[in-house]
Structure formats: C-alpha cells, structure tokens
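Selected chains from the complex are presented in situ; the others are not included.
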Amino acid sequence: MSGSLELRGVAKAFGKTEVIKGVDLSVDEGEFCVFVGPSGCGKSTLLRMIAGLEDVTTGDVMLDGVRINDVAPAKREIAMVFQTYALYPHLTVRDNMGLALKQAGESRARIDQSIAVASNMLALGDYLERRPAELSGGQRQRVAIGRAIVRTPKLFLFDEPLSNLDAALRVATRIEIARLHRELGATMVYVTHDQIEAMTLADKIVVLRGGRIEQVGAPMELYNNPANTFVAGFIGSPQMNFLRAGALGARGETMGIRPEHLAISATAGEIGGRISHVEKLGGETLVYVRTEVHGLLTVRLFGEHDFTVDAVAFLTPDQARAFHFDTAGQRLR
Amino acid sequence: MARGKPVRWHVGVFLAPALLVYTAIMIIPLFGTLNLSLFNKAGDLRVFVGLQNFVTLFGDPRWSGAFWNALGNNFWFFVIHMLVQNPIGILLAALLSSPRLRMAAFYRTAIFVPTILSFVIVGFVWKLILSPIWGIAPGMLDWVGLKGLFAPWLGKAEYALTALALVSVWQFVGIPMMLIYAALLSIPDDVIEAAEMDGVTGWSQFWKIKLPLILPSIGIISILTFVGNFNAFDLIYVAQGALAGPDFATDILGTFLYRTFFGFQLQLGDPYMGSAIATAMFGIILIGVCVYLFGIQTRLRRYQF
Amino acid sequence: EDVTLTIESWRNDDLTIWQDKLIPAFEAANPGIKLVFAPTAPAEYNAALNSKLQAGSAGDLITCRPFDASLELYNQGNLADLSGLAAMANFSPVAKSAWQTDDGAATFCMPMASVIHGFIYNKDAFDQLGLAVPTTVDEFFAVLDKIKADGTYIPMAMGTNDQWEAATMGYNNIGPNYWKGEEGRLALIKGTQKLTDPQWVAPYEQLAKWKDYLGDGFEAQTYPDSQNLFTLGRAAIYPAGSWEIAGFNAQAQFKMGAFAPPVVNAGDTCYISDHTDIAMGMNAKSAHPEEAKKFLEWVGSSEFADLYANSLPGFFSLNSTPVTMTDPLAQEFVSWRGKCQSTIRSTYQILSRGTPNLENETWNASANVIKGTETPADAGKRLQAGLDSWYKPAN
Amino acid sequence: MAQARGNIGRSIAAHAVLIAYTLIALFPVFVIVVNSFKSRRAIFANPLALPWPEHFDLVGYTTVLKQGDFFQYFLNSMTVTVASLFFVLLFGAMAAFALSEYRFRGNTLMGLYLALGIMIPIRLGTVAILQLMVAAGLVNTLTALILVYTAQGLPLAVFILSEFMRNVSDDLKNAGRIDGLSEYRIFFVLVLPLVRPAMATVAVFTMIPIWNDLWFPLILAPSEETKTITLGSQVFIGQFVTNWNAVLAALSLAIVPVLVLYLVFSRQLIRGITAGAVK
C-alpha cells in the first residue's frame, strides 16, 4: 500500500470556462489532505480529476510517481465518496457497499464481514436491505461513505461526506474516518466546508480560491499564519474581523483580528460602536457590534452573556493576536 | 404518486384527446370487424352463428392445420427475433452509448437505415442478394471459401422461414437499438462514474449496473417484438407472396389472416372466417400482453433519475 | 360540365397506354366525358376494391377479374348487369362465360382480353444449337436434354418461389393436352373426372421431370428472376403466358419464337389455354351510369379491340371481329387458336369457390411436384380430397 | 462526462463490432442505391457492379420524374407524416403522462385499453374507417390519413412514453407543484423536455410505418392530388412486369426525407438530460 499523489500544473476548462487554473500540490503517502474553499472554487472538480472522472486539460496527475492522466478510473485504486452520493438505485444498501468487493473477487465471507463493520460504524445496520430511494438524505450519504470505506484502496477521495449528517453522527463518523486513516495508512483527500472537520482531520489543509491554491499548510499554521486576507478570513469561524489599520494606527492597510481576540466592554475601549445583534449559541455568545469606521465587527465570548441590543459597546483588539495585511491583502510579517 | 383527492379533471384532459381519436378511428372499426367473427353468410344474408366460426377454425382439420402451422411458424419467427434481434440491438445500443465513442452518430444512423426502408425494397434487395441466380450471396460465400454452404434458402421449406426472420431482424434491429439507447442515455452519469470507481467496468458494468436499470425497456422491446411478430405480414407477403411458400413454410398468422380476410387470387375474401382468425390472433396477443402488463411489468422495478 | 369517370384497375402496367392512346381516343369521340385511369398495385387490387365498394368510394368503372371474384361483386350488387348493352353481341358465349352468372342469365362485365399459354424460346440459341421446335413431349425433352448437354444455356427458365408460375405456366400450360381441354375441365366440374385420374396427374408427372432442366436454385427463383434469366439470354426456353410478349420484346436482345404446348403423341389434337382474363364492369352505384355505359359500349367495340390488342400484344381481343396484329410473336400465339382447341384454366370456374381453394392448392402442388417434395399421385390425391371436402357436383 | 480513457483495446473492439454491423446494415442499402443508377440489364446481369461507366443509367429516375407529380407526392407524404407525428406525440405523451403519473381506478386497464390497438392490424377496420371518412366527407383528403395515422400511432406512443415517464424524478415534479405549476404546465414544462430521447424514439418508430404505408393512401386518398410518395411508387409495380429501375429510384428518393427526419429526431437523443436535477 502506498499512495503519494502529486499534481503538476493541473488545469481544467469546461469549454471556455477555466475552472482549475494550474494547481501544483503534493500529498504524501498516508497524508490526510483537506481541500477547503468557497462554493464553486473547484474542489469537486479537482477531486474528480484525481479520480480520473474528468479529463485533465493540461498538467499531470501523478500517483506514486507514475503519470496517471490516461489511466482509467477503475485502474487507479481509488475510492471516492461523491458529493451527489451516486448510489446504485437498483441495489440494496448491502449490495451498494459490496459491489466493488464482489467485483474484485473477494470471498463472500470477507465481503459480508467488511459490510458488517462499515454498516455498524455508520449505523446502517437496519437499512441493509433497503434501496436508496427508501433512505433519508443522511442515510444515503452514509451509504456513500460505506461504499468507499469497505474497500482498501491506496487513496480515498471524500467530497463533503458528512454534510447531511447530524452533529452526533458527524462527530462519530469523523472520528471513524480518522481512525480508518490511522489504521489503513491510506492517503486521503477530503473536501469539506466544516471548519471543525478541516481543523481536526487534516494533516494538511489546501485553501482554494477560484481554481487556484491560496495556501497550503497544517491547520494551526493556517490559523496562526494565514498568508493573506482570504485565507485568514476563510479559516476560523466566525470569520476574522478586518479593521482599517490606518484608523487604529497599526501597520499596513488592514488589520485582522479574530472574534475571540476582541474584548468587549460597556464603558471603555479602543473602538466604539453599538451592539446590533447578539447570538447565543449556548456554550458561546456572538456579539455583533456596528462601528462607524470598521463596519460590523464580531465578538466571540465563551459561555452565556446578556447584552442589550443597541447599547453602546467598546471593543479592544488583542494587539498580540492581530494580523497585518497590505493593500493587496498579503500578510505583512 | 398519490395526489389530492378532489376530482382531478386534468387526468381526464390528458387522456381525452388520445382516447377520442383512438376509440373512434381504431377501436370501434376494429371491434366492429372482430364482431363479424360471430356471423357468417347464409346465401346473401348475414346470420349470427355464435362460435361456429371458431369451431370451424379449430375443429375442421383444413382450417386448424393451417392455423397451427401459421402459429408454429409465427412462434419460430418470434423466437428468432428474441434471440437474435433483441440481443444484437441491446449490444449495439450498449456499444453506441459508451461515452466519447467517436462516430457514434454515424453508426447509429447507418444501423437504423434498414428500418426506414419500405418492405418493397427490403423484399427486393434480399431476394436479389440471396438469389442463387444473380450471384451476390453465392459470390460472397465463394470469396470466403464457403460456397458449399450456399443454398437457395428462400426456396427451401426448411430454411425459408429462418432466412426471412433474419432479414426481418436485419431490418428492425434499429428499433430495439434505439429504444435501449434512449434508456441507456437516461442513466445518470454519476452512477456510471461510481461504477467506474468501484472497478465495475466494461461488460460487468453493463450486466450489473446498466442492465438492471434498463430492464423495463427490455420488457417493452420484448413485448413489442411479440406483438410486432404476431402481427407481422408485409415482409413475408412481399418476399413469398400471400401463399407464403414454399409449401406454407413461411405462413404466419398475418399472411394466413390476410389470405382469408381479403382473399387472394381466386380465393374470395371471407370476412367472417377472417375475423375469426383475427380474433384468435388478438386473443393470443392479448394474453401475451396481459402476462406482460400484469405479471412482468408490475414486477419490474423502476428507478427515478 | 364534364362528367369524370374513374376506372379501377390492377393493371398498373397499362397506365401509359390508357393515358396516351385509349383515353384520348375515347374522349375525342365523346366530348363531355373525362376518364381517369386509377390503377392499384395488382396484389392490393381485390382487397382495396372490395373495401372501396363497401364504403361507397369506388370508381365508376371496374376492371373485372374473371369468374368468382367478379361474380361475387355482382351478387353483392356492386356490379351492374350489362346484359342489355349492344356491344355484348360482339362476344361469343365462351368469351362472356367468365363474367356471367352460373346460369348465364346476366353478364356483368364487357370482355376485354384473353391470354394464351405456350412456350417462348430463344431463337438465336435454338439456331446456334441446331434445335428444331418440338411438337411432342418427347421432342420437347430431347430439346431440353440437348440444351442441357451443351451447357451454354439453362434449358428452361422457371422458378418455384412464387408458386403461381409453376401452376399457371406449368400445369395449366401443358395440362389441356392431357385432359383434352374443355372436355376434361367440364367433366371435372360435373364430377365425372377426378383430379386423381391419369389425365389430371400426367401433367404433374411431366412437371416433375422439369426439375432437371431448371436453373440452379430454382426453388428460390422468383417470377421476375425467370423473366430476367430469359431476357438476358441465359435461358433458352420460357414457359410463358402471352402477356410477356410486350415486355420481352422490349428487353430481349435476341430473336424469339414461340411454340404451343407439345402433345403427347405426334398427330394428337392440340389444346391450348386461351384464358379469358380481363373485362370491364360498371359500379352499380356509379353516379353517371349513362356515361359509363357509353364508355362500356366503346370497350366492346372493334375499334377498342384493335387499339387495345395492338398496344398490348399478348392480350388478345375476345371480340368476334378478328383483330389484325402486327407483332409477330403475338401472331404466332394467336395462330394457335386456329390449329388447336381452346380452353380456359381448369381451376377458375366454380372449382375455386370453397376452402381449400383449388387454385391456391394447385399452385402449391405444382411447386411441390417440381421440387420433388410431393409425388404427382399424392398431389392429385390431396387436391381431390380438398375439393371433395366442399364441392358436391350437381349431377 | 465519464472518462472512456485507458482501455484502447476495448474501444477498438467496440469499433470493430460497430463497423462490422454497419457493413451488414448498409450493404443491402448500397446494393439498392447502386442499382437505382443502373439499367435493368445491368441490375440483373451485374448486381454488384458500380454504376459507372458502362452500367450507368438514370432511366429509373427519369421515369419517376416523368410519371406523375412526384414533388407533390413528396409534399403530401411529408404533410401527412409530420402532422400525424405531431398529434401522436402530443396526444400520446399526454395520455402516457396521465397513466404514469396518476394513480386512479382502472389505470392499468386504461393502459391495456390503449394498447389494444397494437394487437390487431388496423387494416382489418378498413371498411368501417372508410365508411366513417365517406360519411365525414374526408375521402381523398390528407386529413383522413392524418386521423388514421394518429389513431394508429397512439398505442405504441403511449406504451413507450409511459414507461419512460415513470423515470422522471418525482421530486422534480413535486418541486413544480410547490412552485404552483398546474399539472398541465408540469407536463409541458418539466416532463416533456426530460423525456426527449423517448419522444425522439417514438417519433421515429411512428414515422416509419406512416411514411411507408401503402394501404390507407390507396383506400382513403388515392387521388392524384393526395397521393403519397409510397403510393406513387406503386405505379411501377405491374402485374407481370415490374419496373425495378423506377421502383428503386422512387423508393431510394423516398428514403431521403425520412432519413432527414430521423436525423432531426435523433438529435434529441441527448445524454445526461436530467443531470444535476437531484442529489
């Protein structure tokens, strides 16, 4: 088992629309690589190119050092979870999961066992004899995951595999995927919009925008060292606040400060404003403060807090945790 | 499926035009004709004879002999279509539907061309080709060193029906092909892609993924083949005449019916016995269609894409 | 206002003759009447005509098949009784018999033409091989043997694929010499002769011998194939009906001759099939019966006979006034009327009214006998049994 | 959008099979076309020879063009075929939609009733149909043919289309219902476009027997003004002598419009027409 992946100047155009605009990336054997980026930035397309489902317009896709641009998907030893699930509508859940193994000539007993393990892990045990049309959205998504993980390929591709699962199941499945990754040592490429998934699962996060890579790095590296405003804004939720550096006497054009690094006080602080809106999430509270100079700023507080909407509030950034960006949005170091 | 309970006028509106035209122009005339099977001619009068015509048809060895001969031939005709035409049609459709096949449109059109031809032409050209006299088939067999295999197929009782069935297959293979092709096109790409990822490719992809998904269409072509074959007439008529020679070896229900109903040469048309035959044919086909509609179709699973 | 009469016909072949010769001739003489000749492909004619008659959309004038087909139309009231037309006098009772009620009381179609059977041969081939025209059966086979031995030509062009060739140009061509024409035919109707009698089986026996002289794969040879084989010069003898004359004249690039069916023993009376084949009747529901009758009178005239017979050599006028024909081959055929006894095809009158249909059975039997899949005796037995099953002679 | 890369062997095999079958399909057609340009002698003496130079003969075509108004026949055939097709497709699709979409009592029986028509040759009803047309004064009009062909084509259309309509996602139709679309609009705006391949298939299946039919033009509209091309070509089929040159020429010419119609319809055979609809 092996599975180092390398993309060299990979690009893709649908007709005239350039969707992937030259991506260079290497994913080491056994690495867990997460693609994040705004909707429509090309994550799925990139994944599909790795899978061989889309032609590569230019560039090379290398698996274990071999160019596989022209290798048929079936020959690539890759398993994939489709964003659209793509279940076989005529097969039961069991057969959906078992088909690849059967095709590979595994023994009946081994197949049954693999399916049992996967369906157990995904809480699909009760649905094994149903067909996709009789499943809920989340159940379908789990079948799609199950179908990928019963196999033991070199490389796993997951396209937003947990998006339709509830929180508990999502955590459980996430942990199972992490365990799978550890145990199999397979390389995984994973697309998600969920910050927690990205931060917890990834060895390496790839931030994409408009078909280009913005930054690649370990999760905390991106969190603490974003290369530009885009990455800074994209990693971390709620989003980083961007303040006008000039007004604060800070370096550069823009100063970035995460909502958890803004202190709020009713009486004094550097930036004055009015509370426009408060979101209580239980374990934390988000306060939205409208300021004249910097627009709407988000403050994140741990625990429950009461604020009066429209009350005056003062915010103080933790200068030590602030990021500074130039006019082009590049980080100043 | 189920919608609200109030009167659903739209169902009527959707059905009405078809029902109207179809009932007025097809069903009423046809059943008027089938009704004749209960009558016969006594002198110049038409009299009700109940099932007497059927007693004649099945009881009189002259009629029943011809009927069973035609039915048997028809069955063979059907078997050949099922075993040759439909598998070839499905095979071609499967090949044509492979994505990015170059020249697919050309192949599709070329293979469909015979279906467009009129029976007159088909009969003419195949008689010409198979003719022992003008040398096309014998010449071509000679070419590949198989001249010994040649026989005047259309003139030999033991081959003629099979030969004509194969000509009919040649002509109509486009129909199953096109129907299956249309069905294959409606299979979502991503399901096929998933199969590719799962290593299910080529034939096993066809058997395991595509075939189950197009099964209802295969059901349709089977029943259409059945109905079409049991109503077939023109090709035999054009190639072998209404007497369906040699020695009635190619007589199928359609030619038997035509001869009887409309008459032939000195034989005058007998609408009463003709209708009796038509009713019998209708019964056979109806049984087949009912078996399909109630026994098979309801069991075929359909998938929505 | 002109009256337009529509003529129903199965004779697609004659379309140009009607348009170019017959119609202009009539219209010129009868202003105020227009004619439209609307032929239907022959195979569809009976069925289409019957449907149109029943629904009332058929043309005014109807080309009549001989015997039962037309009789049935008359009985159903679709054809008008034409006994009163003056031109009927121009035809002999035999000529009219094909379009009369069984008792001869009413005639419902104006006879137009008959066709004669015989053999057409390739004169060049005969000359080349030094063959003389055969008059007896033995000579006939001797000639065939010689042609076969020579190998240049297929001795005889006939196929069994279409079946009717075997019956019409085979059985009914050579048969009258055995059953003595009208004598045998009428005896059969009376029931005094059977199809199992030697004079009815003998023609089959001769047919069975033809097999060896037919081309390779004659089983699949169709009627047009036979025509082509002969006209392309590949076959030496063609068992024919006189209707071929026009077509052969146009297509064959060699000289042709014709001989009547050979007799069994030299000096026997010869019999030929001179078959009443085509006539014209009037739709009883025609909106213009007067005009239609006017036209039919013309059809019965010698003027028409002359025009028609000469435009269509091989369709011989039934008119009592002899027609002088210019075509040598046609002359040859029609000359047999003088030498031999004429008869019509044995199965046409009365005997093909029931099921099984004797004519159809004869086709089948003739083809089988030639192919050797049924013996002549068996064929005779089968046919007689079929006939007996529904036909009870009135004696 | 799947990728057929890689297995070149597979693709070569596919082409080999298709080419082989294409040859089988086209060889007789080739024989027809080639021979339509030859003299009668050459057809039979040398059926495989190419039409030039010594065999070349346009006699077939000249005969055809001389005899009758072939352009008018073409036009009639076209009118009848296209109009009948329109009604068959419209009415057939509507009925098929009703059968496949709504559960109502007697649904299957209605399906069976509408299928009866493919089980008996419509020819048998000729006399009654002709009487009807005589009564309606439609004899020798193209309307009569259109009516008959519409009725004749409906059963097959309903049969095939209802099967395909069952494949159209319920969610999609439901989305339409939620959007306030009437059942009619759902049919016309959502369902019809999504069964285009099936409609094309039905159109082709319906058009061929109509175009090639000889019987009803002969019975219902044999007049010179309403003759169809197939009926027109019959002139050359005689009792004893068939003018094969002319028949071949006329019928070869008659292939062209159907082929064009086929090409038009087969453009509707589109892959992935429902792609992107549902997850």
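For reference, chains read A, B, C and D in written order, and residue numbers begin at 1 within each chain.
What we mean here is this: a contact is a pair of C-beta atoms (placed from the backbone, for glycine too) under 8 Å apart; a residue touches a chain by one contact, two chains touch by 3 or more.
These figures come from a predicted structure and were not determined experimentally.
Engineer: Per distinct chain type, what's the copy count in the full structure file?
Structural biologist: Per chain kind, the total copies in the file amount to A x2, B x1, C x1, D x1.
As a convention for this text, only the chains that are shown with their structure count from here on.
Engineer: Which other chains touch subunit C while also touching subunit D?
Structural biologist: Output, common partners of subunit C and subunit D: B.
Engineer: Work out the mean Cα position per chain and let me know which chain is farthest from subunit A.
Structural biologist: Centre of mass proxy via C-alpha means gives C as farthest from subunit A.
Engineer: With contacts counted as defined, which of the two, A-B or B-D, has more C-beta pairs across the interface?
Structural biologist: B-D
Engineer: What's the distance between the Cα centroids of subunit A and subunit D, rounded to whole Å?
Structural biologist: Averaging C-alpha atoms per chain gives centres 53 Å apart.
Engineer: Could you state the distance in Å from the CA-based centre of subunit A to that of subunit B?
Structural biologist: 56
Engineer: State, to the nearest whole Å, the distance from the C-alpha centre of subunit B to the C-alpha centre of subunit D.
Structural biologist: Each chain's C-alpha centroid was found; their separation is 16 Å.
Engineer: Enumerate the residues of subunit D that touch no fewer than two other chains.
Structural biologist: Residues 1-3, 7, 44, 126-127, 214, 237, 244.
Engineer: Please list all residues of subunit C that touch 2 or more other chains.
Structural biologist: 228
Engineer: Under the touch definition given earlier, write down the residues of subunit A that touch subunit B in their complex.
Structural biologist: 51-53, 72-74, 78-80, 82, 84, 86-91, 99-100, 103-104, 133, 147, 151
Engineer: If we count contacts the way the header does, which residues on subunit D are in touch with subunit C in the complex?
Structural biologist: Residues 40-41, 44-45, 67, 126-127, 130-131, 133-134, 139, 214-215, 218-219, 222, 234-242, 244.
Engineer: State the interface residues of subunit C toward subunit B in the complex, per the touch definition above.
Structural biologist: The contact residues of subunit C facing subunit B are 43, 46-47, 50, 67-69, 72, 75-76, 159-164, 215-222, 225, 228-229, 347-348, 352-353, 355-360, 363-364, 367-368, 371, 373-374, 386, 389.
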